[in-house]
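All protein chains but one are shown in place.
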Amino acid sequence: MNVYTPIFILGALAFGFAAFSVVIAGFTGPKRYNRAKYDAYECGIEPTPQPIGGGRFPVKYYLTAMMFIIFDIELVFLYPWAVAFDQLGAFGLVAMMLFLLNLAVPYVYEWRRGGLEWD
Amino acid sequence: MNFTPPAIDYFALSPMIVIFAAAIVSVLVEAFAPRTIRRFLQLLIVFGALLTSAVLIVLNAGTRTVTGGGAVVIDGPALVMMGTIVVLSILGAALMAERSIDPVGDSFAARASSLPGSEDERQLTQRGYLQTEIWPLTLFAVLGMLLFVTANNLLLMFVALEIISLPLYLMTGMARRRRLLSQEASLKYFLLGVFASAFYLYGAALVYGYSGSIFFPEIAQSLTSKPSESIVVFIGMGMLIIGPLFKIGAVPFHQWVPDVYQGAPTAVVGFMAATVKVAAFGALLRILYVAFGGVRWDWDPLIWIVAVASMILGSIVALLQTDIKRLLGYSWIAQAGFILVGLAAASPAGLESTMFYVIAYGFATVGTFAVISMVRDANGEATNLAAWAGIGRKSPLVASALSLFLLGLAGIPLTSGFVSKFAVFVAAIEAGATWLVIIGVIASLIAAFFYVRIVVIMFFAEPTEQTASVVVPSAFTTISLSAGVAVTLILGIFPQPVLDMLSNAGLFLR
Partner (left out) sequence: MTEILPAEGVFSLLWVLIALPAAGALILLLGGRRTNTWGPYLGILTVVGSAVIAVLMLLAMMAEPAEQRTVIQNVYDWVFVGSFQVSFALQLDQLSIVFVLLITLVGALIFIYSLGYMAHDPDRRKFFAYLNLFVAAMLLLVLANNYLLLYVGWEGVGLASYLLIGFWQRKPTAAAAAKKAFVINRVGDVGLSVAIMLIFVTFGSVTFQDVFGQVGEANEGTLTAIGLLLLLAAAGKSAQFPLQAWLLDAMEGPTPVSALIHAATMVTAGVYLIARSNAIYNAATWAATAVVVVGLITIFMGAIIGSAKDDIKKSLAGSTMSQIGYMVFAAGLGPIGYVFAIFHLLTHGVFKAGLFLGAGSVMHGMNDGVNMRRYGALKGVMVITFITFMAGYLAIIGIPPFSGFWSKDEIIHAAFERNSIIGAAAILAAGITGFYMTRMVAMTFFGKKRWEDDVHPHESPKVMTIPLIILAIGSTFMGMALLFWGNIEYWLEPVVGYESVPTPLPTWVYIVVTLVVVIIGAIIGWVTYARKDVPIEAPRGNLLTRAARQDLYGDAINDVLVVEPTYKSAHALTTFDNKAVDGFVTWTASFVGDLSKRLRRSQTGFARSYALSMVGGAIILLVALILVRLS
């Protein structure tokens, strides 16, 4: 038995499930269309552009998302460090501080560039 | 559980650290410095950091060490590649710093986020805003390239790949003129680049699953110690090298190249065409020679296929192009194929000749794009070949410089291109791939045809009303151009010192 066999089985299952769901939904689901059903997503932004010059992109939405990612990543790395804080010692502390400092830079950049001002 | 902090050789890492620190400072300058002095400060930081880094690389000459917990390796070839990348970056940055070619300002959009053709854009342009975000992005890209050629494990290599890519995607979309084309190219580059990265990552996972290690030397060890169940690890390896193969634009991962060459700001193309190729070949060499050096016969056919496909498709399709930037895009694809011929040799000579080739190619490329950025008509750069008719009559010096680069790329004797082509072909023949070389020679003859075609158009066609004019640039572009000319000639006539340096650089540290 190959060590990879489980991976392949899992992959096949995942693919099979995806195909199965899409196909079966096409057969069994009720087909009552309205405008909302044709939207790409039920939240977020229209993927196709608005008339030229008329529709401006609310870039703020993405800026907030980026801000979320900055702190999210910070958190992901802070957790394991916190758990092993005493073993890692001074080296770990310095490394982590440098990491936090570097992460602060994009935050500062976004703040100075007005990314936090939501009109 | 005892934890011992990894030993870090800070001096060996200093070329990267300098660039990284400068990049951070550069971001802060964007955040805090007033608009009026930003450009000046950024240029100071960028050129200061690159020059310092270059000096530190020279001081590191002879270092052979693995540091940073085994993640980074500084050895002869790595130092050569790093030095080449930094020097080419200086020349590329000089192209980007050029301000006197375009009457409106530099070659970048005043604000990349404003809609093309909008009122907003017009106002910003009128007020003479200059884009300075390009500079931190440049520094990050250079940092990524330096890490790419020194990475000694799969993970750091992936991180480096991303650090190279993300800034380049953005820089591609920043052209001041023909912005829609530029943004389209940027998006395509991004989508396909992410796709290629995913291949790399999946391959890395498979290789790790097989060998239980992400470090190249240990992967090599496990390949020799348990060779039986290895089909999956080869699939992993194949997917792994798709990352660098995408970056060098080898067939079948090449479709982004012409679009990006055409769309991106010319100065950025000059920068990235020269440096990324060096970095990606550095990484490819390290993966194949260090991690998979023991199973050369398994990956050689793959490289053969890619090399042949790249050489033939690149050379033949380039024959019919009418846009000079697009043409050079296809030429890049063909050149990637030629370099792969040397790489396929899998020998010290292969390593040496490949490195020589990317060096020669890099300098010729920076020079070529310096010239292209100078040839303009009313709508900005004149990239249609029709506008190049008779340029040689108007500006013989500039046209001669471009002819030199093109003849160099074509591999005409007494230019750097000839020595480099000959070196890779000889390396391949010594390794027994004679048929590959024959295909290579034929492809290079086809390629010579379209390179010479441009020379002919420049010198032998009568100038028409469409013919563009050559703008006199400032010192920035002039420096890049002259450096390109000098290196192309010197490497063609006196290649020996550089060849000696390359053979003294020795092999990869395993």
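Each chain gets a letter, A and B, in the order it is written, and its residues are counted from 1.
The rule is simple: contacts are C-beta pairs under 8 Å (C-beta built on N, C-alpha and C of every residue); 3 or more make two chains touch, one makes a residue touch a chain.
Since we're looking at a predicted model, the values are computed, not measured.
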| item | value |
| --- | --- |
| Sole contact to the chain not displayed, among B:Gly238, B:Gly294 or B:Gly506 | B:Gly238 |
| Selected from B:Ala349, B:Ile391 or B:Leu404 as touching the chain missing from the view | B:Ala349 |
| Hidden-chain contact residue, picked from the options B:Tyr261, B:Phe281 or B:Trp299 | B:Trp299 |
| Hidden partner interface residues of subunit B, rising order | 187-188, 191-192, 195-196, 199, 230-231, 234-235, 237-239, 242, 246, 251-253, 255-256, 297-299, 301-302, 305-306, 313, 316-317, 319-320, 348-349, 352-353, 356, 396, 412-414, 419, 422-423, 425-427, 429-430, 434, 437-438, 441-442, 445-446, 448-449, 452, 456, 460-462, 494-496, 499-500, 503 |
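Here is the rule we go by: only the chains that are shown with their structure count from here on.
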| item | value |
| --- | --- |
| Separation of subunit A from subunit B, taking each centre as the mean of its C-alpha atoms, in whole Å | 30 |
| Touching residues (chain side subunit B, partner subunit A) in the complex | 1-3, 5, 24, 27-28, 30-32, 113, 115, 117-119, 206, 209, 229, 232 |
| Of all residues in subunit A, those that touch subunit B in their complex | 2-4, 7, 52-53, 56, 59, 84, 87-89, 91-92, 102, 105-106, 108-109, 111-113 |
